[in-house]
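Moving on to chain A:
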Amino acid sequence: MNKQRTSTGQAFWATLQRDLLIAYKRKNDMANPFMFFLIVASLFPIGISPDPERLAEIAAGVLWISALLASLLAMDNLYRADYEDGSLEQLLLSPHPLYFLVLAKNIAHWLVSGLPVVLVSPLIAYMLNLPSESYMILFVTLLLGTPVFSLLGSIGVALTVGLGSRGLILAVITLPMSVPVLIAGTLAIEQTSNGASLSGFLAILGAMLLASISVAPLASGAALRISVN
Partner candidate 1 sequence: MTPATVDTPGQDIGTDASQSLTSAVMLDGTDLFCERDDRILFEQLNFTVSEGQVLQIKGSNGSGKTTLLHILCGLNDSYQGSIRWYGQAIETQAEEFYGALLYIGHRVGVNKVLTPLENLRWTCSLQQQVSDTELYRALAEVGLRGFEESQCFTLSAGQQQRASLARLLISDARLWVLDEPFTTLDAGGLSLLEGLLRSHADAGGAVIVTTHHDLRVADLQQMTLG
Partner candidate 2 sequence: MIEAIQFSSFSEFIEMGGYAFNVWSVYGLFTVFLIANLLIPMRRNKQIIRELKRRNLLNTEFNNGSTSNGSIVDNSDVDGEDQ
């Protein structure tokens, strides 16, 4: 009868593995944000101008905004299935701190929806004629910034998971919150191309990432409790 309790670390891994497994089994859901990113980013040259110089000017902003929108689109299925099938209740009733379990879900979600976008961003950057010395900066800043989008978005999804039509509310809640990251990310690319040093921007983005890692899962967890209530 007496069995070994899992440590919080084991529960964290189990949750991470489970969510990655679900994502693997639902490849469509996984591909959608990625496709969305590609399509949105390629709409800008069509909508604004194919002129390489003008594109180079807006490329950083286009990439960041597309990444933000793709992350927002992907957010919706972070907790919805769990809410509908009751797994969320199991998550909340676990003896382990909810913080780590929510963090595991957020990490899994970012690995599936955020990381592919980051990885493909240099390709889009090339198509948008971003100066080649900015590729690395774009890549690194997106790598630091997109997890923040996921973590912040997670709060919004957790608050709205019980709602029937949540798409727009989620956007209205989440997008303004993402502005600081957007500012830091685009400024980093723009200012370093003007000769500023990168480290300050990385420090700011890193600080934002750390702050949201430490606070956002707590808020998401509280929001999930409210939604299940």
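Observations
Operating definition for what follows: contacts are C-beta pairs under 8 Å (C-beta built on N, C-alpha and C of every residue); 3 or more make two chains touch, one makes a residue touch a chain; residues count from 1.
Selection rule: all candidates are chains of the complex that A comes from, given by their letters.
For clarity, every value in this text was computed on a predicted model and none was experimentally measured.
Here chain A touches just one chain among 1 or 2 in this complex, the one numbered 1. Against candidate 1, the residues of chain A that register as touching in their complex are 1-6, 10-11, 14-15, 18, 21-22, 25-26, 81-82, 84-87, 89-96, 101, 225, 228-229.
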